[in-house]
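Every protein chain but one is kept in place in this view of the complex.
Right after this comes chain A.
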Amino acid sequence: MRMGMTISEKIISEHTGRDVKAGEIVVAKVDVAMVQDGTGPLAVEELKKLNMERVFDPENTILFIDHASPSPRKELSNAHNILREFSKKTGAYLSEVGEGVCHQRLVEDWASPGQIIVGADSHTCTSGALGAFATGMGSTDVALAFALGKVWLRVPETYRFILKGRLPEGVYSKDIILHIIGMIGADGATYKAMEFEGEVVENLSMESRFTITNMAIEAGAKTGLIATDSTTKSYLEMRGRGDKFREIKPDPDAVYEKTFEIDVSKLEPVVSFPHTVDNTRKISEVEDVKIDQVYIGTCTNGRLEDLRIAADILKGRHRHPDTRLIVIPASREVFIKAMKEGLLEIFMEAGASIESPGCGPCVGIHKGVLADGERVLSTQNRNFKGRMGNPEGFIYLASPATAAATAIEGKIADPRKYL
C-alpha cells in the first residue's frame, strides 16, 4: 500500500518520477534556480571551471543584485559585473539594482505551487508559503542546477506545526515564528521540513505567511511549507499568475516525525535578543533596552502589509531623537505601492531614512552599519554576532509593529499601546 506523503515527499516524488520517502538521497528536477550578488560570482566561477557556462531554462534562472545594492565599493561593483556578463552570455534573468530582495521578487513573479526552487541564499525557504519546495544551498549546488536543471537532495522528514486559537491584537506572524524558534531552538528542526497548518495559518494573508516560511531556516530547517488554499489562489491571481495555482497539500495519513500544537491566543509580541534567534523573550519580560537604530524592511518583513502596520503606528508621531529609523521596502513594486498609499510620507515625517529596495543593513555591508556597542532592533530574520557589519553591535529582532513603537520610544517598546 502506498504510504501517505508529506508536502515535501509529494513534490520531490513528482520531480524524480517515482515515489520517494524521507531519508532517501535522490536527484530531482529543478523548476527555478537563483543566486544573489554574494553567492552568484562563485557560482559563475564554478561553471567556468567545469566548462558548463549555460543555464537549463533562462526564464527560470535568476541572478539577483540585492545584497550590496547599489554597490558601496569597487570590489562589489566588479562582482556585480560578473553576474551581468553571465546574464548576457546565457540569457539568465538579471534582477538589477533597485528591483528588490531576491525572496520577495521570487514570490512576486516566479515561485508557484508544486515547484522545486533552489537558491544560493538561506532564506530561499520563503517561497514555501506558496506550496513550493524551496530551499537554500551553496553556490556550487545552484551552479550545477543552472547547468543541469537538477539537484541532489535528501528527502527531509517533516515536523508539523498546527497553529490554533485566535491571534491577539498587536501579535503578528513574526511573533508566531519567533515564538516557535524560541521554543524548539535554533537547531530544533535541522535537516527537517516544517509544515505549518491550522486555523491561524488559514486566516493569515499570503504576506504574513511568507514571514513564517522565511524563518524556517532559523530553526535549522531545510524548508518551510504551507498547503495551498483560496488565499494562495487569490494571491497568484492578483500577481497575474492565476494559471499557476494548483492544490498542494499533505495526505491525511502523511507520516510526520513530530507534531507540535500551538495555541496562539495567549501570545505576546516576541523579541529575539542577541546573538541567536532562539534567545527570545516576551515583550512583557523585556526591561529598558535603549535602541540606537530601528530597521523596518528585509525579505522577512519588508512587504506592503508590514509597512502599513508600521505606518499606522508612526503616523503623526516622530522617532526618538536618539534613535535612527531606516525603512526599506522589499521590492520596487512594494516601494511604489507604499509611495502611492502615502506610507513613505508618513515614514519621512516620522524622521525615517528611506533607502532603495534591497537587503539594506541586514547583511552588514551598507545602509546602516552599527557602531561599536550600538543596539539595533530590526524586522529581519537573523541576529548573529557581526551580522550587521560590526561584531561589537547587538541585534534584536521583532515585528514591524514592535519596531515602529521602539523607534518612537527609543527603547524596546510594546506596540499594543499604539493600536
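As a convention for this text, a residue touches a chain if its C-beta (ideal position, glycine included) is under 8 Å from a C-beta of that chain, and two chains touch if they have at least 3 such contacts; residues count from 1.
Just so it is clear, contacts and distances are computed from a predicted model.
Chosen from "Acyl carrier protein", "ABC transporter ATP-binding protein", "MobA-like NTP transferase domain-containing protein" or "3-isopropylmalate dehydratase small subunit", the protein name that UniProt gives for the omitted chain reads "3-isopropylmalate dehydratase small subunit". Shown as candidates are A:17, A:138, A:242 or A:373; the residue that touches the absent chain is A:138. Shown as candidates are A:60, A:112, A:127 or A:390; the residue that touches the absent chain is A:390. Annotation: of A:7, A:22, A:55 or A:68, A:68 touches the absent chain (contact as defined above). The set of chain A residues touching the chain not shown comprises 25-27, 38-39, 41-42, 46, 49-50, 67-68, 73, 75-76, 78-79, 82, 119-122, 124, 136-141, 144, 148, 150, 152, 154, 186-187, 190-191, 217, 220-222, 276, 363-365, 369, 382, 384-391.
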